[in-house]
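First the structure, in the form of structure tokens, and then the observations on it.
Note that one protein chain of the assembly has been removed; the remaining protein chains are unaltered in position.
Going in written order, the chains are labelled A and B, and every chain counts its residues from 1.
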Amino acid sequence: MVDHHCHGVLDRDLDRGEFEESLTEAETGGPPEVSPFDSQIGFALRRWCPPVLGLDAHAEPGDYLARRAELGAVEVNRRFLSAAGLEALCVDTGYTPQAILDPPALGRLAGASAHEIVRLETVAEEVAGEGVTAAGFAGKVRARIEACVPSVVGAKSIAAYRAGLELSGERPSDAEVTAAAGRLLRQDRPRVCDETLHRFLVWCAVDAGLPVQFHVGYGDVDADLRRGDPLLLIDLLRAMASTGAPAMLLHNYPFHRQAGYLAQVLPNVYVDAGLATHNLGHRAQALITELLELAPFGKVLYSSDAFGLAELYHLGALLFRRALAGMLAGGVDDGAWTACDARRVAVLVASGNARRVYGL
Amino acid sequence: MVDHHCHGVLDRDLDRGEFEESLTEAETGGPPEVSPFDSQIGFALRRWCPPVLGLDAHAEPGDYLARRAELGAVEVNRRFLSAAGLEALCVDTGYTPQAILDPPALGRLAGASAHEIVRLETVAEEVAGEGVTAAGFAGKVRARIEACVPSVVGAKSIAAYRAGLELSGERPSDAEVTAAAGRLLRQDRPRVCDETLHRFLVWCAVDAGLPVQFHVGYGDVDADLRRGDPLLLIDLLRAMASTGAPAMLLHNYPFHRQAGYLAQVLPNVYVDAGLATHNLGHRAQALITELLELAPFGKVLYSSDAFGLAELYHLGALLFRRALAGMLAGGVDDGAWTACDARRVAVLVASGNARRVYGL
Partner (left out) sequence: MVDHHCHGVLDRDLDRGEFEESLTEAETGGPPEVSPFDSQIGFALRRWCPPVLGLDAHAEPGDYLARRAELGAVEVNRRFLSAAGLEALCVDTGYTPQAILDPPALGRLAGASAHEIVRLETVAEEVAGEGVTAAGFAGKVRARIEACVPSVVGAKSIAAYRAGLELSGERPSDAEVTAAAGRLLRQDRPRVCDETLHRFLVWCAVDAGLPVQFHVGYGDVDADLRRGDPLLLIDLLRAMASTGAPAMLLHNYPFHRQAGYLAQVLPNVYVDAGLATHNLGHRAQALITELLELAPFGKVLYSSDAFGLAELYHLGALLFRRALAGMLAGGVDDGAWTACDARRVAVLVASGNARRVYGL
């Protein structure tokens, strides 16, 4: 299986508070009486992860964390990344609030080839931080992204976290980019959150021949889900379609049916249910089934969107495999399709589509 | 069963490209490696349609298309329209990008009575194209729609494809319509896409005593799903409610729960899941079940929204029948309702509601 969007794993031991913070998209703890383990993802973790560490399924959180500490981060990471059963990972390297393993190290743990996804806003903020004129910004950013191409397989936009997904379909003019760059450069710590710049960056990636991943829908509280509906992106997706550049809509929950619609009607749109798959735990099959209502089977990919916790690479992969297999087997049982077609779709979704789009 | 919203069927042989284009709402092909047959609708077609042409279920696309070509369009159309098992069809005659059979011919193929639905924007564009003054536009359109009444059973608005569904609940004044008509008439090829005109047309239909069908939600990429949420239409629906004029919300996916809400709280609102039913294939029952969460059983209708491909008339009807029957039988099995009540609901939804609203 190919995990076409994930981040690095934390390479150190975690205390209970850190572990719980890494488990879900909550940024601050809930009330003390509300355990993050009491949730779909918590129950899924307790079902599937303890056996990887030599405990019985459904171990209590305290016992699980004690065993995890006993084994140590290196061994825990090795076990979960290996258990995930991946052949390739595409790693977004632009988000590093803490020290995490780089793609080659992650790939070695997973026994998989590791490929890099360049985060567009990070490139722009690096360029802005290095000292550049407003007029020189566009050229320097463009060159930096083009220079990445030999070593990266895709680009990532986090417009959903900043300006929202309602990006225009027009390429911004040089004058518009220069004006927006001027505003960016006047900030003490330049932070891209301007519709023009997000859009400019997407076109830089398209021009460089890279598939563009978009954060869509579900994420932490900063994601502002109001502006994360993939339908808001339709003008830009249409414009990208005319160039043939693939647009990869990540996460999508709870707008995954809207994302499936876009994957049907636009030739260049691909979708996944990363992050949501492991957060929904026992409900992952319902999610994948809804995603596959309109999305053609050649347009759906797997990603974990795992960050930090080794468990998430394994849980994402395991829950996705079970969800897809369960959905496909249900159809075979009902006579809706043949076992042969089901196997073919499973291969497409688990790895074939990703290999084709990213040229792995 | 009554199909209360469909279009004509293509009366000619189709090559593989044309067939695939007609299968889903995609307007341009996806990447060459992504077959439209690898999708819920493709799998549903391969399950249910080959036997109608004398092949085994799950035939490969190539074999299916070869057999289809061998039989020829006339025979294929006859078989599928007949297999659909319809007693009546309401045919939207306002969308004819290609030559398709007219309602009487479609009705003969189906062995069903065929009724016409007049597309409001088409009437307005015809009037505009014939030469009229801005001041004379409203009267001429109104007269044209009134003149249709003896021969049509309903009207159709495609505001969702143009201005979006956020239509005001106010009747536009004569001055507003004249101003909007002036803008329309100045176009080289008049195309209604003005909120005032869409609204004016709806009121013309209401005044003529016609139920008004609204395209809502799912459609091709031009539909702009962002502006196709039925909740946007609530002011106009409320205003129509005060006159008693039925509003028929078509398609609705992925906003079918919102549509069901409107069907509960507004006395004149009716809903269906046309187009989505056959596109979701094996998931049709999940869709119909969600639609029927809030929508009263006396407010839900069947439509295929089939256009062009004979298979879609059959698939829509078959999948809807199975979905409704499956949902109702599940309730009987659980003791949620009686078999007698289930049968009564099945008759209402399959045909009774349509017969009552359209006076068939």
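Keep in mind that, in the parts below, a contact is a pair of C-beta atoms (placed from the backbone, for glycine too) under 8 Å apart; a residue touches a chain by one contact, two chains touch by 3 or more.
All values reported here derive from a predicted model rather than from experimental measurement.
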Which of B:A181, B:L197 or B:L232 contacts the chain that the document leaves out: B:L232
Selected from B:P31, B:P61 or B:P296 as touching the chain missing from the view: B:P296
Missing-chain contacts mapped onto subunit A: 24-31, 33-36, 38-40, 43-44, 46-47, 57-58, 218, 220-221, 224-226, 253-254, 279-283, 286-287
Subunit B, residues in touch with the chain not shown (by the definition above): 229, 231-232, 234, 238, 241, 257-258, 261, 264-268, 289-290, 292-299, 331, 334-338, 341, 344-345, 348, 356
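The definition used in the following text is that only the chains that are shown with their structure count from here on.
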Mean-CA-position distance for subunit B and subunit A (Å): 37
